[in-house]
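A single protein chain has been omitted from the complex, and every remaining protein chain is retained in its original position.
Moving on, here comes chain A:
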Amino acid sequence: MEKGVQRWLVDISKWNPSSNDFSFALSLLPQTHHPSITRFVKMEDRKRALVSLLLQYALVHEVLGIPYSDTVINRTLEGKPFLECGRFSFDIPNFNFNVSHHGDYVAIASEPLCLVGLDIVNFTIPEKETVQEYIQNFSSCFSSLEWDRIITAGSNEDVLTEFYRYWCLKEAYVKAIGSGLGYGLQKVEFHHINWTNISVKVDGVTNPRWRFWLFDLGKGHSVSIARGYPRSAVESYKRSLKRTEFDEEEYNVGLNLPNPRFVFKTVEELISVVHKALCSC
């Protein structure tokens, strides 16, 4: 089952494709995905979108061994990608994944049983307003406990760091359940001991079926992972899952799997994996 737990990371600042290189990489992906990449106005966004899809196809191929031609990746109404054609296997009963990108990094995380959500934040310093003015925009997304932690964190840098970390965790949770909505985020309250032993209280009640991690990636980026209960997924995403019912024992196995470190992949490696998969069809 551990094989289903993957954490891959790409630093796209290291990839500067010529327009031919970009077209080639694009050609490796099914035509149906092309508009979702080319619709972006900025090249950096196109790069992120392309690399995100390469990660998805490469990971599915490597972990599940599904032939390229059988691999269908779709999106729910809210925009969460999922594998349409996954097969049943005893040791990977509910394969699902999530992607994120921000700044220089694009990442993917997968789980064999529990839901997974992932978010990268790039700590950007607001340019046109003070830190206080900036974070005030988002105050309704935090519980009063969290907000208090943020505004009393210390220097401007500390306040901003605290803010981004809480934000990152909330995003990971929301993305794990596949919700695209505003969702009453202030009700999802995060507790931690120095950003470890992270747990969540929803409407004041601790939810023991979730685990969270937060890591620094360097270069002013952090990444959060949420691992949790398949039945908590929103309806549209739940329909895409292979299995959502697990007994206590089985679920605990999935919940307590190791959470490995992120493995760095280069875009060239991903291109090579996907290209090989494509050619062997």
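Simple rule for what comes next: a residue touches a chain if its C-beta (ideal position, glycine included) is under 8 Å from a C-beta of that chain, and two chains touch if they have at least 3 such contacts; residues count from 1.
The rule is short, and it goes like this: contacts and distances are computed from a predicted model.
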{"item": "Hidden chain of the complex, named as in its UniProt record, picked from \"Calcium and integrin-binding family member 2\", \"Dynein light chain roadblock\", \"Coatomer subunit gamma\" or \"Acyl carrier protein\"", "value": "\"Acyl carrier protein\""}
{"item": "Residue among A:Ser52, A:Thr71 or A:Thr161 touching the omitted chain", "value": "A:Ser52"}
{"item": "Touching the absent chain when the full complex is considered, from A:Gly79, A:Gly154, A:Gly218 or A:Pro260", "value": "A:Gly79"}
{"item": "Of A:Arg7, A:His102 or A:Arg165, the one touching the omitted chain in the full complex", "value": "A:His102"}
{"item": "Of A:Gly4, A:Pro17, A:Pro112 or A:Gly178, the residue in touch with the unshown chain", "value": "A:Gly178"}
{"item": "Residues belonging to chain A that touch the chain removed from view", "value": "32-33, 35-37, 39-42, 44-45, 48-49, 52-53, 74-81, 98-102, 106, 119, 137-138, 141, 167, 170-171, 174-175, 178-183, 185"}
